[in-house]
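Right, one structure below, let's go through it.
Of the protein chains in this complex, one is absent; all others appear in place.
This part shows chain A:
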């Protein structure tokens, strides 16, 4: 498909020598001069395009080639292929002067190819202005040619999207009127279809037949993009283009205050002017519409108002047409796109003029009734929900059912649809404030919303980074934390659910209780795991809690732990956890912070066993544990028992080293009367003894012992913390000093020297030495080792070299110099 030959073409085009290139230019110049438009010219121009387009830096064409390409482009008699080539080359190369292009606006195709160059190469607003104004002149009713080429509308659409402000109120009114004509007054007969009859009858015109609906019935009302004909007339094409651009147009110019600054001033003048225009779209009645009975035909409307009115009716008709059973599959898809567009356009109109809300609701409601519960139409629900969100209050319509459908049903049934997932999250992003403030179901459904993320995590992570804060309140924080931690389990569960050949609703779904479960798929169908899967797959917050048996769930899902989708999901969790903790810290809720610390200790070991997952999560836990302690230092006292259990378990060193060292650091830092009056000598001693026992256990030197499986940082951290605690309860000083003095035999033992580097050993010994010296002066030690109340971020301890405040190092050096003076 992409062969190496193709790659070498790019290389050749990029590396072409100047001399060769000049020769190539003159060949092209000669060919064009001779008006030779044969294969050789085409082939050369195709190569020229490759040469000018494949480099990052533009190539400058010789003046004569440039001029010849310009005149080739601008001549209506040039074949489309050559026009396409010359416009492509001119777009990509230098230099360019768009004013050098002169074009006859009669020929739509030529105008269009020239415009591609003008719109890309334009460097000044005026250049686009000139083009736009010439285009608009073609639309004026007094233009002789009458018919406007269908190529012009997309140019207009693009130009105005580049520079919406250059249209004056006059222009806006002019285009509005034309759009009404194309949307509303388009011929409903099929285009003339010339076909050569039999040999004797000769060519004849078939009697024009009316266009049909997508289901083959004769069109029931005015022409829309959902009308089918063998051939289309020029105005039917225009109608299609007009509808295609109507949303953008209304967004830009719907508002009565839009357009240029003196719009309001213009308005009056234009209104009186428009009355005199002999324009068929001024007065209603030339086409009787069956469904437009409510239109305000009796009053003359401003062009913008008329356009709103007609666009609204058009959308109404589209919604009705979308209910027809299309004969062609591609038309079914178009119907869906039309429903989305129609509801969106109605929404735009209603936002500008709320009087439309009452007319629109019955249609939107009816559409909702048709598409709800039909999975094929889920994406249509989003603009409908948007409409309800924007207007249900005005119309006093109950929107509960729509949001229930959207949040409770759609995510759990359609999480595997990437497009829907994206649009769903965009809908949430766009409305995040109103959803989180006034749609209770939004936050309530977070477990369901997480299904999109669990399935499409790489594509959606940035969306959820934005959404997570809106889902999170102090009341659901703990549950969200558990859900985030179990997100990879959710991925595994929905994957199993999707692969399961039987639905849980089926009679045969559940296996016999006595069956021994050997795979996650069997577990999914086993009654004894039902509760767990129901919990993981829950659609709303607060239903069920099986944390006690999470280990069992992790175990049974272990056969899918290395499946790529699960691994990808696991990689996104730390990102979200960071956001989670940052927000929770902002809540500053004391009770919540206390609870979180407990969950953090508990869940640090209770995680789905995915490669690197535990380590990454613990890393996040570690840094945020310190933040939480800083916010709420007394939690060290409140969770004394749990922290003693955690730090007293030497197994935690090998399985959660990072978190372990952070917890130990926090104990040394925050177990102090300066934070909490309850830090009695007894309590400090209790912590001291627990940590002392741990340090003793891990530094026991036996010849047969295997090398330590933890980093030297654990040792230095324990030593420092013991010293800190001793400085606050000075009876402990002799004990810790004695202990520290024995560190040399540990650090120099064979198993240790075999696995720690020389610097590491040096670090341990220096630290021990520093601490011993410091503790010789208890009052100094108390000052140096006291908690750093301000100025120091809790992160500095991470770096081994700055494990203690700089003050300590400085003092230690002073002390060491005066070592001889100190009492032994």
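Keep in mind that, in the parts below, contacts are C-beta pairs under 8 Å (C-beta built on N, C-alpha and C of every residue); 3 or more make two chains touch, one makes a residue touch a chain; residues count from 1.
We take it that contacts and distances are computed from a predicted model.
*Asks:* Missing chain's UniProt protein name, "Proteasome subunit beta", "General transcription and DNA repair factor IIH", "AP-2 complex subunit alpha" or "Adaptor related protein complex 5 subunit sigma 1"?
*Replies:* Going by its UniProt entry, the chain not pictured is "Adaptor related protein complex 5 subunit sigma 1".
*Asks:* Determine which one of A:76, A:369 or A:458 touches the chain that has been left out.
*Replies:* A:458
*Asks:* For the chain not shown, which residue from A:27, A:133 or A:151 touches it across the whole complex?
*Replies:* Reading the full complex, the residue touching the unseen chain is A:151.
*Asks:* One chain isn't shown here. Among A:47, A:351 or A:744, which residue touches it?
*Replies:* Considering all chains, including the one not shown, the answer is A:47.
*Asks:* Among A:426, A:518, A:700 or A:754, which residue is in contact with the omitted chain in the full complex?
*Replies:* From the options A:426, A:518, A:700 or A:754, the contact with the absent chain belongs to A:426.
*Asks:* For chain A, which residues reach the chain that was dropped from this view?
*Replies:* 1-7, 9-11, 13, 42, 45-47, 49-50, 53-54, 56-58, 79-81, 84-85, 87-88, 92, 94-96, 112-113, 115-116, 119-125, 128, 151, 153-155, 157-159, 161-163, 214, 225-232, 237, 240-241, 243-245, 247-248, 328, 330-331, 333-334, 336-338, 340-341, 344, 379, 418-419, 422-423, 426, 458-459, 462-463, 564-565, 568
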